[in-house]
Structures are given as C-alpha cells and as structure tokens.
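Remarks on the structure that follows.
Note that one protein chain of the assembly has been removed; the remaining protein chains are unaltered in position.
== chain A ==
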C-alpha cells in the first residue's frame, strides 16, 4: 500500500445471459445481489465486504472482463496517483461519480497487456452483510451456496508484462510477490499485491491482449473448498480442475466456469508476504507443479481456455 492503493474493489464481468449468470454468482457462489441499474447491470457483493458491491455483471455477446477497480485511501491519493499515471505516459479517462451506482468518481486507464483498470476513493459503505456493526455474530445464517467471503483477486493473460510490472510497482506501489521465469530470464507470470495477500492481481504472458483467466473468491477453509466442489457436482456446473493445491501461492483451490464460460476460482489459505520479502520464484520447466502442485502436469485447458 506504499502509494495508497488499498485493495481490489470491484470487477465488471461480461456475461451472455444475465439470468443464468445471477443464479451462478448468487445461488451457487453465495454472493448477494445489492442493486441493478438502468443499463441492466447487476451489482453483487460477498458478505464480509463493507462496500455496496464488488462484482458487476453486464450482459453482452462476448464474455470476459471489462475492468477491475482498486480502492485507494482517499481523494488526495486519487488526485496524486492520477497525475503519476499521466506522468508515466498512460491515458487516463475520468468516469463520473454514480456511473456505477453508489461509487464515487473513477479514474480508468489501460495497461500494456490490454486490460483496463480503475482507481476510486469512495463507495457507499453498507457494512458487512447480514451481521450487525456492533457486537457482530460470526456469520450470517442465511447465506447461500459456497458462501464466498470476499472478491479476492483476478488473473489476466496478455502481452508486455515488463511494462505492466513497471506501472503496478513503480506507479501504484504494488509489490511483486511471486513470479515464473523462463530459461532466457523472461518473467512469464507475475503475482502482485498491495497487501499481505500473495496476490491482489496476477498476469500471465500471452500474445493476445486483454484476456481474463479467472476471478477469484476467498473461502475460509479447505473444507469449504471441498463443499464448493460438492455444490459444483450437485448443480452440474462446468468444472475445470480441483479441489487441489497450487504451487504458486500454495493456496487450496477449485476452478469452475460461470454459464458464459468465464472461469471462477474459490480458494482458501495461501502464503503471506511483506514488502521486504523477495519474490517467490518458480521456473518455467516446473510450471506444471507451480500451477497444480499435486498433478505436476501442464494442463492445457487451464493454460489456454480464456474469455
């Protein structure tokens, strides 16, 4: 949080069919619908999140991710980071307050991998869902499905990773927590954080810009991951891989797809990092184990299926 970027705040996901998508993210994953807007977008949040929404669904004919937003400390930080992004040479677009309901003004920019990001300082504070602010109970009793705890991170595929690393570390103050290096010294994967979490955002190299690999949500325990797997079977949801463990971050995980083919992850555990930690390095020849610690095999679907 060196430069005042606090945390992932929201992600806008494109879906082919809104009704199916809402069922997936609420009934199956346990997110809560908090609003809809005139454009037909649906706003969702996980129960421990204090702001009004973290996931926005938009219906269109091409699945994927429109943008991911980070919340910064305050308006002053937003002003100074906007100038820093401009000084870096990025074009910055101002999105007025309330373009997303309940969200203050946003500053949008597209990095060299072809992904759009936003910074914002204000969003309607609605508090944790289903528990009181004072003397809160452990958890709300009426949560559905996987009972996702929070929107945790996104993983994107695209080109020009060195430029992306430069913006995220030097302008936005992220810390490189984990990386995958090829034999020629190229960084083919970079996991970046503004917190103690092993990643708030990650990138893997691909020649094609702007691709979404997955959107990830945190669960409390390995047992919850197993229960998520049960629910995936019960609902005949398209599964990718898991439950298993990652080598990278060492998180315990399962991957599956929403009804439009956007990959979702729920996971528990994972390592922590501080700014004085050196990046954890995996080598490309061990990429199979880096991704799926038990299988230790390169999984083509996991590496190439994107929206």
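Assume a contact is a pair of C-beta atoms (placed from the backbone, for glycine too) under 8 Å apart; a residue touches a chain by one contact, two chains touch by 3 or more; residues count from 1.
One rule holds in what follows: contacts and distances are computed from a predicted model.
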*asked:* Not counting the visible chains, the remaining one has a UniProt entry; which protein name from "Protein SCO1/2", "Ferredoxin", "ABC-type quaternary amine transporter" or "Branched-chain amino acid transport ATP-binding protein LivF" does it give?
replied: "Ferredoxin"
_Given A:23, A:182 or A:295, the one touching the chain that is not displayed_ = A:182
*Considering the entire assembly, which residues of chain A contact the chain that has been omitted?*
16-17, 61-64, 157, 182-183, 186, 188, 204-207, 238, 240, 257-263, 283-285, 287-288, 298, 300-301, 303-307
